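Removed from the display is one protein chain of the complex; every other protein chain stays in position.
== chain A ==
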Amino acid sequence: MKDAFGIPQSLLVLGGTSEIALATARRLIARRTRTVWLAGRPSPALEQSAAELRGLGADVRTVPFDALDPDSHETSLGKVFAEGDVDMVLLAFGILGDQAHDEREPINAVRVAQTNYTGAVSAGLVSARALQTQGHGSLVVLSSVAGERARRSNFIYGSSKAGLDAFAQGLGDALHGTGVHVMVVRPGFVRSKMTAGRPEAPLATTPEAVATAIELGLRRRSETVWVPGALRVVMSALRHVPRSLFRRLPV
C-alpha cells in the first residue's frame, strides 16, 4: 500500500533499464519501496539494474517484457499482479530513434511509434485493469515535452509521445474515482544515455531531478508533472506561437 505521502511499497517498472526509472526506484527504495519488478527485454543490462537495486535493500525481480509484442503483455504482466498488489507502475520504456535516419527508413520510424505509443497503450491498459481490480495504485507515465508540440527536429519521436500523452490523460480520466491515480510526467531534455551526444536543449534536466519530481507528484497526487517545473509556462507559451514562426525557432 502507498503511505500518506503516496510512496509505494511495491513498484513495477516497465522498461527496467530506463535511467529515469532507475533513479526513481532508487529514491523510492530509500523511502519505503521493498518490492521492485523490473520488466524489460532480458539482457545483461536488465540484470545489472536489478543487482544495483538489490544492493539498496529491495527485493528485486526481473520479468521478460517486450513493448513491441503486445500479445504477450497480458501474460507477462498478469504474472506480476498475481504475486500481490502493485502500488505503482512506472511506464518508462521508450526509444528516441534517429529522426534524419528514420525519415529515410520508415520502418524504423514505425518501430519508434510502436514502442512508444502502441506498446504503451497495450501495457497501460493491462496495468490499468489490474490496478482497478485492486482498487488502488498509481500509474506513472513518462511522456515528454516533445509531445506537447511537434518539432521539425524530432517529430517522429514527438508524435509518438503526443499519442502516449493523450492516451494517458484519457486513461486518467477514465480511472478517476476508481482509486487508481494516473500521472503524466513531461520531462524536457534529460541528460542520459538515450540523449548522449545530442545537442542539449534549454532547461535540460537529469534523471535524478525527474525522480524527485515524481516523488513530489505522488505525494500531491498530481495528474501532470513538468520537469523542470518552468517548462509548464514555457510550453504553454510555445503552444501558441504561430507555425510560421515556430518552425524557424531554434528548438
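By definition in this document, contacts are C-beta pairs under 8 Å (C-beta built on N, C-alpha and C of every residue); 3 or more make two chains touch, one makes a residue touch a chain; residues count from 1.
In this section, contacts and distances are computed from a predicted model.
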item: Chain not present in the shown complex, as UniProt names it (candidates "N-methylhydantoinase B", "Decaprenylphosphoryl-beta-D-ribose oxidase", "Monooxygenase" or "Monovalent cation/H+ antiporter subunit D family protein"); value: "Decaprenylphosphoryl-beta-D-ribose oxidase"
item: Contact with the hidden chain (one of A:Arg41, A:Arg61, A:Arg149 or A:Arg219); value: A:Arg219
item: Candidate in contact with the missing chain, chosen from A:Glu47, A:Asp69, A:Asp85 or A:Asp98; value: A:Asp85
item: Touch with the omitted chain, as defined above, among A:Gly135, A:Gly170 or A:Pro202; value: A:Gly135
item: Residue in contact with the excluded chain [from A:Gln99, A:Ser153 or A:Thr178]; value: A:Thr178
item: Absent chain, residues of chain A that touch it; value: 1-7, 9, 31-32, 85, 133-136, 177-180, 219-220
